[in-house]
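The structure's right below; bear with me while I get my questions together.
As you look at this complex, bear in mind that one protein chain is not there, while each of the others sits in place.
The chains carry the letters A and B, assigned in the order they are written, with residues numbered from 1 in each.
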Amino acid sequence: MNKEKIEIKSLNIWFGKKHVITDVNMKIKPNAVTAVMGPSGCGKTTLIKAINRLNELIKISRTTGKIFIDKENVYGKEIDIFELRRQVGMVFQKPNPFPKSIYENVAFGPKLHKVANGKELDEIVEKSLKGAALWDEVKDRINDDAFSLSGGQQQRLCIARALAVEPNIILMDEPCSALDPAATAEIETLIRELRQRYTVIVVTHNLQQAARISDFTAFMYVGKLVEYGDTKSLFEKPENELVEQYITGKFG
Amino acid sequence: MAGENIKNIAIKRKKRRIGEWIIEKLLFGTAVISVFTTLAILGVLLFEAVGFFGEVSIIDFFTGTQWTPLFKDQQFGILPLIGGTLLVTAIAIGVAIPIGLGSAVFLSEYAPNRIRKTIKPILEILAGIPTVVYGYFALTFVSPILQTIFPELIVFNALSAGLVMGIMIIPMVASLSEDAMMAVPQSFRDGAYALGARKHEVSLGIVIPSALSGIIASFVLAISRAVGETMIVSIAAGSTPRLTLNPLESIQTMTGYISQISLGEVPFGSLEYKTIFSVGLTLFLMTLVINIIGQWIAKRFWRRY
Partner (left out) sequence: MDCKTLLEKILKLAKNRQAKRRDIWRKIKGDIILVLCLTGIIITLASLAAILFDALQEGLPWLDIQFLTSFASRRPEQAGIFVAFFGSIWVVALTAFISFPLGVGAALYLEEYAPQNHLTSFIRLNISNLAGVPSIVYGILGLALFVDALSFGRSVLSGALTLSLLILPVIIIVSQEAIRSVPRADREGAYALGATRWQVTRDIVVPQAFPGMLTGAILALSRAIGEAAPMIAIAALVYIPFTPSGPLDRFTVLPIQIFNWVNQPQSEFRGLAAAGILVLLAVLLSINSLAIFIRNRYQKRGR
C-alpha cells in the first residue's frame, strides 16, 4: 500500500503576528506510527493540531495551505469540522479525563454524535476500553470517578475515549510526558498495537521513545520541517546537520 | 480502521448549523440586555428631564439654593440636595476609610490565620445587612446616644446618618483593601524584613504602596456607594433640604428626596413627578463620573505581580 493517508501541502500558520509554521510539506503513511520531534517551541503541537483543525480554537490563529486526508482537503469550504474531529482523534499531553465516571468519559463521544444508546453504548464502551488495554483493570468499577485512576490509567482512558468514536487517525501530543516510566511503557506498548488499525502520529521530545515506537520520524525546527523519513535511517544517518546535532545531544 | 477512508466530512449538516446559530443568537440577546438597560436608564432619565427643563431653567436648577417643589412657592435649586448628599458622604467616608483600612491592615498583616478566618465572615455579615436595618439603627440607637453628647441635636440629622452609613461601608473598604494587600507577594515583605524593617514599616512603606490601586479603588467604590445610598438617609437624616456644613442639622439628600416623592404617589406627568428624573439624572451622572474616575485611578496605579 503506497498511498498516503495524509498529505500536508504548503502549510503556513500564524498566531497573530507570529509565524509559527512555515511552508511544511509532508506525506504520512497509513497504519504506521509517525513521530514528530524537535526542540521546545518548534511547532510540533501546532502542526498536529492543524490536522484536526484544533488550532482554530485560538482566536488569533490563521492557517493557509492544504491538508488532504484520503484526498479530501480538510480546509475546504464545505467541510464539516465536527465530523472531521470525530474521525481524527486526539490525546493530550496531560491526561484530561472529564470530571465524570469512567463509563461516562468513554460514552461521551458516541453520545455527542448520537451513535448509540443503551445496550449498544455499553458494547462500544467495552470495546473501546479493551482497545486501550484498560478494560480488565476497570470493568468492575466502571462507574467510579475517572480521577480515581492512576496517571497511566487516566491516559489510557483518554485513548479509549478517542477510540470510542471510531476515528481512523489518532494524534498524540507528548502522551507520556506527564507519566512515570512504568505508565510510559504501558502507553508505548499500546501505541505499537494501535498501529495495526489506525494511523498514529505522536509528538515527542524523547529521542529514545521516537526510536522505540515510530516507523517514520519528522524533525521540526523553528516552524520548518527540516527532515523526514524512515526512523531507522534518520537516526543512524541523518542528512541534516541540525538533526544530527539534536540526536547527538548538542542541543535540545 | 484498517483500510477505511475518512468519509462524509465534506457535507456540513444543515440542521446542526441552524441549531448552533439560533443558540448563539439567543445567548447574544441575553448579553445585550445590559446595553438595553443602560440605554433605558439614560432614555428614561433624559426624556423626563428634558420635559422638566422645559419648565425650569437649567441654570436655576444647578445654582439655586432653595429646593421647595412641594410648597406653594416652588423653587427648584438642587444645591441643598447635593450639599446634603456631600455632607453625609463626607462623614461616612471619614468613618469608613480609616476604620476600614485599619481593619484591612490588621487582617492582612497582623492577624494570625485563625483570627482572619473568623473575622472575614463577620465582615460579610455586616455587608449583607439591608440598609433599612442600618436606618433603623441610626434613628433608634445612634441618635439618642448623640443627643446626650450634643443636647441641641434634633432627632433627624446628618451626623447620625453619616456615622451609620460609614459603618455600613466599612466592610467594603476592608474587604477590597485586604484582598489588594494579600495579593502583594510575600517576597516583597521578606525583602524589607531582611533590611531590618519593623512590621509597621513594612505594612505602611511596602505593602500599602504596592496595593495602592486596589485600595484606592475601594475608597472610590465606597464614595460611590455612599452617594447612592437611600434608606439610611431617608430614615435618619431628615427631609429638610438645607445647604449647610453643620452635621447636627436636618438635611435631605438627592436619594432621600427621590424616595420621599415616590412614597407619595404624585400624579404621573406632573412637574413634581418630573423632579424625580431631574434629580435622578444628576445622581446618575454623579455616580457615573465617580466610578469612571475610580476606574481611571485604579488603572494608573495598577501593577502586575
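Rule of thumb we're sticking to: contacts are C-beta pairs under 8 Å (C-beta built on N, C-alpha and C of every residue); 3 or more make two chains touch, one makes a residue touch a chain.
For clarity, every value in this text was computed on a predicted model and none was experimentally measured.
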> Looking at B:Leu79, B:Ile119 or B:Met182, which residue reaches the missing chain?
Replying inline: B:Ile119
> Which of these, B:Phe53, B:Phe106, B:Tyr193 or B:Phe301, touches the one chain of the complex that we don't see?
Replying inline: B:Phe106
>> From the list B:Ile93, B:Leu159 or B:Ile276, pick the residue that touches the absent chain.
In response: B:Ile276
> At which residues does chain A meet the chain that is not included here?
Replying inline: 52, 54, 57, 59, 82-87, 89-90, 92, 94, 96-99, 108-109, 112-113, 147, 158, 161-162, 165
> Where does chain B touch the missing chain, residue by residue?
Replying inline: 16, 19-20, 23-24, 26-35, 37-38, 40-41, 44-45, 47-48, 98-103, 105-107, 110, 119, 122-123, 125-126, 128-137, 139-141, 167, 170-171, 174, 198-201, 203-204, 221, 224, 227-231, 234-235, 255, 258-259, 262-265, 268, 276-277, 280, 283-284, 287-288, 291
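We adopt the following convention: only the chains that are shown with their structure count from here on.
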> How many Å are there between the centre of chain A and the centre of chain B, using C-alpha atoms for each centre?
Replying inline: 53
>> Show me the residue ranges of chain A that touch chain B in the complex, using the header's touch definition.
In response: 31, 69-70, 72, 74, 76, 78-80, 82-84, 87-88, 166, 168-169, 196-198
> Which positions of chain B touch chain A when the two form their complex?
Replying inline: 1-2, 4-13, 16
